[in-house]
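With one protein chain withheld, the remaining protein chains of the complex are depicted in position.
Which chain is which? They are A, B and C, in the order written, and residues in each are numbered from 1.
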Amino acid sequence: MLELNEIINKIIAFRDRREWARYHTPKDVAMSLAIEAAELMELFQWKPSREDIDEERLQRIREEVADIAIYLMIFCHDLNIDLYRAIEDKLVMNEEKYPAETSKDLW
Amino acid sequence: MLELNEIINKIIAFRDRREWARYHTPKDVAMSLAIEAAELMELFQWKPSREDIDEERLQRIREEVADIAIYLMIFCHDLNIDLYRAIEDKLVMNEEKYPAETSKDLW
Amino acid sequence: MLELNEIINKIIAFRDRREWARYHTPKDVAMSLAIEAAELMELFQWKPSREDIDEERLQRIREEVADIAIYLMIFCHDLNIDLYRAIEDKLVMNEEKYPAETSKDLW
Partner (left out) sequence: MLELNEIINKIIAFRDRREWARYHTPKDVAMSLAIEAAELMELFQWKPSREDIDEERLQRIREEVADIAIYLMIFCHDLNIDLYRAIEDKLVMNEEKYPAETSKDLW
């Protein structure tokens, strides 16, 4: 299986061959992440429950998921954020904030 | 370095100890991704260019990045999407859509 | 000048001729609002400052603004929210939260 930094390197190489770093301020990449997240959400507009997702819709979902991940990795790369470390730290924070025994009901 | 599936396993174990899978329809997780992306964007509202990001803001950025990544991995896990494969496939599509030689200007 | 309720009536008549009320849960309309807001934001991705907005872009901006307003009015209509009253109440709250004399710097 690929390592995270191999994937990031591929993404950054793609970006750098197009000289797009000059567009990629953290603010604009954060905006782009939000735009792609909305495009993913649009695939669930009005109705789609799990049973409504056919093969063609699943393919479009995979593409939007990839767009989100690509911007997320560019964002982390440019701000020197170690993504897996950030996730592990957040899980520790969430363990405290939502103790397993007493946090079952979200509603 | 951790492997992607080790991180995903940690996240899903966290979720399952709280029995939250019953809330996590793909539609609601996609909504949650968009909500977290907006919270990241909020940290850049009005002004923040790279120079405005101090250590305290960077810490909040890391936490929002982690929230986005956690929902992204839950989403992929629940729909059986191989995230790295999805990224690699999208990079191939983008290679065709944006040929390096002729796609330098985004504006 | 048209009154707010005349505009709302036109929008609801448009909706009802298509029998779309069955899709318009408040949750889905809120999602749709967020999707349209992201589409407006997309027109400012990467660069656009005020000087970059030409006539053609301004026309697309007008259309996205209308989409946001249409969903906002459907949302208010369906939940019996008086939009102008809600705005006026919020301005009173904001007057207290951000006293004019001491709230000039947002950053």
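The definition used in the following text is that a contact is a pair of C-beta atoms (placed from the backbone, for glycine too) under 8 Å apart; a residue touches a chain by one contact, two chains touch by 3 or more.
Note that this is a predicted model, so its numbers are computed, not measured.
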{"item": "Touching residue (missing chain; options B:11, B:41 or B:74)", "value": "B:41"}
{"item": "Where the unshown chain meets chain A, residue by residue", "value": "31, 34, 38, 46-48, 52, 106-107"}
{"item": "Contact set of chain B toward the excluded chain (per top definition)", "value": "23, 28, 31-32, 34-35, 37-39, 41-42, 44-47"}
{"item": "Residues belonging to chain C that touch the chain removed from view", "value": "1-5, 7, 10-11, 14, 17-20, 23, 25-27, 30-31, 33-34, 36-38, 40-41, 43-44, 48-50, 53, 58, 61-63, 65-70, 72, 75-76, 79, 81, 83-84, 86-91, 93-95, 98, 100, 103-104, 106-107"}
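Basically, only the chains that are shown with their structure count from here on.
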{"item": "Chain C against chain B, contact positions shared by both copies (same if over half, else different)", "value": "same"}
{"item": "Computed distance of Cα centres, chain B from chain A, in Å", "value": "2"}
{"item": "Approximate Å spacing (C-alpha centroids) for the pair chain B, chain C", "value": "27"}
{"item": "Numbers and ranges of chain C residues touching at least 2 other chains", "value": "31, 34, 38, 46-47"}
